[in-house]
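Structure first, then comments.
Of the protein chains in this complex, one is absent; all others appear in place.
For chain A:
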Amino acid sequence: MSIKLGVPSKGRLMEKTFDWFGARGVKLSRTGSDREYAGAVEGVEGVSLVLLSAGEIPRELAAGRIHLGVTGTDLIREKLVQWDQKVEPLAELGFGQADLIVAVPAAWVDVDTLDDLDGAAAAFRARHGFRMRIATKYHRLVRDYLRMGGVADYQLVDSQGATEGTVKNLTAEAIADITSTGETLRANHLKVLAEEPVLRSQATLFRSRAAKMNDADREALRVLTEMLGV
């Protein structure tokens, strides 16, 4: 047995995670060919690296198949019911910052708050005969947010990519998506509501509350978390 650390398998998220661990004396690296998802850990004993898609890391943590994992808060909250009973956040890693926001066409000068969105949704439904469509892939988070905000007469439509384009393509009236800079929104003639975002997300190191450990694993985890200062 060893402590299994799940890390995003590609892109900037992987590189930055490697940097963050490296700066704390734990060297993570990919091994073998570029296409092979295998990795190595140097600088600490009893820890192995598992490279996974960032979207799968919440599920693997919840199932206890990995002990530690790096992923976005957004994915943890969207994918895990009662997430705080399944994982514990150990450290925010300071990168991968993005807000989950609700955006509407910039031309909707009458809509800036959730209260406005609700009012516009009621009028829209009366006029068009169906509920106002909001495109997103974060169904649970957005639904909870809109319920708390008292918005009725809307429906969520699933959008797994190019969400900003759905309004122009007439498949949605508004969107809820992750944004880091807002440039894509502006380019698509959208504006963010003047409200607290649905969620502020960043890459975070989580510990599984479900993963089994023996005494050696516990010791390895203790040493690792001490090195990481978490």
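Basically, contacts are C-beta pairs under 8 Å (C-beta built on N, C-alpha and C of every residue); 3 or more make two chains touch, one makes a residue touch a chain; residues count from 1.
Just so we're on the same page, contacts and distances are computed from a predicted model.
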Protein name as given in UniProt for the chain not displayed, "Histidine--tRNA ligase", "Chromate transport protein", "Energy-coupling factor transporter ATPase" or "AMP-binding enzyme": "Histidine--tRNA ligase"
Candidates A:A38, A:A123 or A:A216 - the one touching the absent chain: A:A123
Absent-chain contact - pick from A:V26, A:L93 or A:V167: A:V167
Which of A:I3, A:V41, A:A54 or A:L146 contacts the chain that the document leaves out: A:L146
Contacts of chain A with the absent chain, listed as residue ranges: 81-82, 105-110, 112-113, 115-116, 118-120, 122-124, 127-128, 130-132, 139-140, 143-144, 146-148, 150, 152-156, 167-168, 170, 172-173, 188-189, 194
